[in-house]
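With one protein chain removed, the remaining protein chains of the complex are shown where they sit.
Letters A, B and C mark the chains in the order given here, with residues in each chain numbered from 1 onward.
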């Protein structure tokens, strides 16, 4: 508390940033359902209409899982942060920006798979990949900022954590870019499959790639532990 | 606090999970109103238009009550949880996923009852029942996880609580499935009535079916106590 | 803390109920803006289109102020509550239910004033009044519940507060009913004007009608105090 009074408002604990971020993630994850629409079919065709919307369901599942993983990542990162400053707020707002965009490419993909030709589907999958990669890039900026600001970290946090996390974010950028290329050049559906699978990769590694002694930790868990 | 530092981010208190869940429930319960639309009728027919939308109101009421009960259940469950880990986050995210879906079958049912033939209404009611049962199934997974992880529970919590809660969730799966069958095979409206009534059953039992000495507790309440 | 452990989950502090309610109020007050639409006019007529939507703006203002006052009321009430039980959760969920409905009659009124004949406008204003009165009725139930449960109140709270608040809620029911009658029988616009004015009455009295020594309190405030 020895900081000068003109620092009020620029450096502070992270509680409001966390609460604000939680609200944004909660809204994004819930807004996705607004793109699941009642199918506009003539009477008697509701069942086929609902079944025909499967691309919407797949896109919803991919984006829901993605946002869920982003939230878990965010929680894991801020557990290691003691204090936030202006710069951390802005990289955090960049992460929120790219996450809040996600419902848009989700709607574009599910729409294109239902009503457009294959050329449009390639475009839609590439567009989703672009925003997905941008989201990973915002995490890269976020981790890079914290990798250089040890003074903001909690005491228990390992200083090697955030430098290592950058690699995981970079891998994400590359994987989404690859999914976009495959979806655009090879087959849109192949891109879609990767979009559903990619968040699972992130979910499994969200404890941090650098935590090598995984076996050690698993051994310390009760045998019934689910992951 | 004797946990190794690489556990930061995987095990933690439940405050963020609770705040995030509250936000999702609040958004879902409020988004339901977006399906109450201004009726598109020629001038002079607003009253009949509003009255003709009664299935929307019934569906809104059913889903609002359902989400309210889910929130109360969630509150009751997390009051008994001291700490969350990765697995608990994922079963919680599964509960949020099925709850966030609810506005979609709600819109399908209210739409079908207003503009489709009886065959579509059967489909719509069965679809609502499917998502309703899925929501109970996500609770089953949630309770099952906690039934096996006594190390995550608060000290005051009875170890018999979560194993017993699984039965209540299973009953919910069966009741929604039954409502779907009745709505599909017998009469869509009968299914609808069950959807409005079912959350009341959950509301009355949300203190936990295993709390046998109910009479005892009621006797300890002041006579003016409303439930 | 001498309560038996099977009371976990039924009686608890009010923090989650307050956070959940805050989120619902925040969503309702923000969703209102979704009914402000880009006017669908031919090129060159945007200005007249925007001006022609004035009933939307009036309805938005009325409902925004109403929800703001509901939030202030809710804050004032829960400041006096120490603990919540099942019954309090349900009357609170009833208040949230009626508040969450508000965007619907708001949209009906603003739509009717722009595109329907006067008969429809009478219906729309009466409908808004109905939901407005229902909201006050939910407060009546809320205050009535707390008036009989002194064991839930904070120690500093006056026991006469909630019994007296019932009168204020009842006055609200009557005033919205009167506004509906005037709007239906006399002139829809007169009803609209009352809808904009009524929340101001509530705002001014939200400290509680029973606090007779108002002059005393004002005298204790610094002269610059705005209300």
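Throughout what follows, contacts are C-beta pairs under 8 Å (C-beta built on N, C-alpha and C of every residue); 3 or more make two chains touch, one makes a residue touch a chain.
It should be emphasised that the depicted structure is a prediction, and the values quoted were computed from it without experimental measurement.
Participant: Which listed residue (A:82, A:149 or A:166) would be found touching the missing chain in the intact complex?
Facilitator: Only one of A:82, A:149 or A:166 touches the chain omitted from view, namely A:149.
Participant: So which bits of subunit C touch the chain we can't see?
Facilitator: 18-19, 22-23, 25-27, 29-34, 36-38, 43-47, 50, 64, 68, 71-72, 75-77, 79-80, 154, 156-158, 203, 206-208, 211, 213, 217, 222, 224-227
Participant: For review purposes, identify every residue of subunit A that touches the missing chain, sorted by number.
Facilitator: 5-10, 12, 16, 19-20, 23-24, 27-28, 31, 34, 85-87, 89-91, 93, 96-97, 100-101, 103-104, 107-108, 111-112, 115-117, 119-120, 123-124, 127, 145, 148-149, 151
FYI, only the chains that are shown with their structure count from here on.
Participant: Going by C-alpha centres, which chain would you call the most central?
Facilitator: Central chain: B.
Participant: Note the rotational component of the Cα superposition from subunit B to subunit C, reported as an angle of 0 to 180 degrees in steps of 5.
Facilitator: Fitting subunit B to subunit C on C-alpha positions yields an angle of 90 degrees.
Participant: Could you state the distance in Å from the CA-based centre of subunit B to that of subunit C?
Facilitator: Result: the chain centres lie 26 Å from each other.
Participant: Suppose each chain is reduced to the average of its Cα coordinates; what separation in Å results between subunit A and subunit C?
Facilitator: Inter-chain centre distance comes to 37 Å.
Participant: Where in subunit C do residues touch two or more of the other chains?
Facilitator: Counting only residues that touch two or more other chains, subunit C contributes 23.
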